[in-house]
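A single protein chain has been omitted; all remaining protein chains appear in their positions.
Now for chain A:
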Amino acid sequence: MASLLQPDRVLYLVHGEKKIRSPLSTLYFCRYCSELRSLECVSHEVDSHYCPSCLENMPSAEAKLKKNRCANCFDCPCCMHTLSTRATNIPAPLPDDPSKTTMKKAYYLACGFCRWTSRDVGMADKSVASGGWQEPDNPHTQRINKLIEYYQQLAQREKLERDRKKLARRRPYMPLAFSQHTIHVVEKYGLGTRLQRQRPGAPITSLAGLSLKEGEDQKEINIEPAQALDEVEPLPEDCYTRPINLPEVTSLRQRLLQPDFQPAGASQLHPKHKHLLIKRSLRCRKCEHNLSKPEFNPTSIKFKIQLVAVSYIPEVRIMSIPNLRFQKECQVLLTLTNPVENITHVTLVGCEEGDPEDINSTAKVMVPTKELVLAGKDAAADYDELAEPQDFQDDPDVVAFRKSNKIGFFIKVVPQREEDGDVTVSFKIRHDFRNLAAPIRPSEEGDAPTEAIWLTHHVELSLGPIIA
């Protein structure tokens, strides 16, 4: 039953600012704090920008300049698929002899999915394969740029005043010039460091970091306020009587993807440059260590640092569920997989009455009381025929089967509620963890360099509906 292996059947509880329950495959494990982390309790940082179709890397400064768009690739304005360049041969007169014609190559953009071509909007074929295509200019660009400059200056001024006030309060003896210098230095590195994480509700400090190098005179920029007009263009006379040409009307999505023009007619839909994607790295908020750092190369899917939870925490999975009956004891078969290479000891503990973490369970669960021993993950186990099967002396009532680093075990479930909805059980899993990241301290007694610490996780299982 493949549905039993769905990731959202088994949820692990993460203790962070918010209590989050999510499958182990989406969680990270900070081995310095020895805690599970979810995507909401880590800080996300942009590593690099790349184009999803030509896989070209772009430094962040260049990306910002090009408004996070690729220079070479285009999106179809009709279906948002990537456009491909096609060539046709057209007869063109030779420059030397106008009477003779040779075949010249002309290029146009075409979409393979919806068959849109650049000829549909009247864009002429270009003679170069790439680089000839231009996006139409926004008529309001000048006004917008001027407004942005004005507000950047305003934000800068506000920031200076605020910082000056702060510094003036704290250290009245510090000379003003020095304080301005430190502000500029801090500004140069901009957002992204711990010092300047954006606080919600703060004024527009993001614009303040952008322009004006040290020492440049601040020009006074004045803008004209927008003028209200009394007269509005009247509607065309046949507005109500003209039949609608439905293929020509653009959909909202097509319109809003081009916020500059928002054309109402499909013959004005020009292709836009493709949006860049980012590679991001994750950082634990408490200890500031990196949890996930991808490789710089866009074609590589590997990670430089990959501290995902599935490679450190034993994973519980549902293997088979019998028919669940209201207030009757059923035996559910679960599997436990050991991701690390050393032997792991796992103890399962049911949740007590009044456990604040136990909010979702709708059934009573009896977990095995004995400690379960999981063999280490041996990468060469498949190829090693002479390996002796390890003798663990499992209790057949508890352990159903054992296969390299995985065991199957039984739990007893008594559904307590007759309502519609899934039967949910929860229990705590306690296992030993050897922290290989901790620095090896020289010990006098010759201890094993890594000591085991015991971690406890709260696990919730969704077992499916009650079958009457």
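Rule of thumb we're sticking to: contacts are C-beta pairs under 8 Å (C-beta built on N, C-alpha and C of every residue); 3 or more make two chains touch, one makes a residue touch a chain; residues count from 1.
By definition in this document, contacts and distances are computed from a predicted model.
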Per UniProt, the name of the complex member that is left out, chosen from "Dynactin subunit 6", "5-demethoxyubiquinone hydroxylase, mitochondrial", "Centromere protein T" or "Cystatin LXN-type domain-containing protein": "Dynactin subunit 6"
Touching the absent chain when the full complex is considered, from A:Tyr12, A:Tyr28 or A:Trp116: A:Trp116
Of A:Leu13, A:Ala266 or A:Ile321, the residue in touch with the unshown chain: A:Ala266
For chain A, the residues touching the chain missing from this view: 78-79, 113-117, 119-120, 247-248, 266
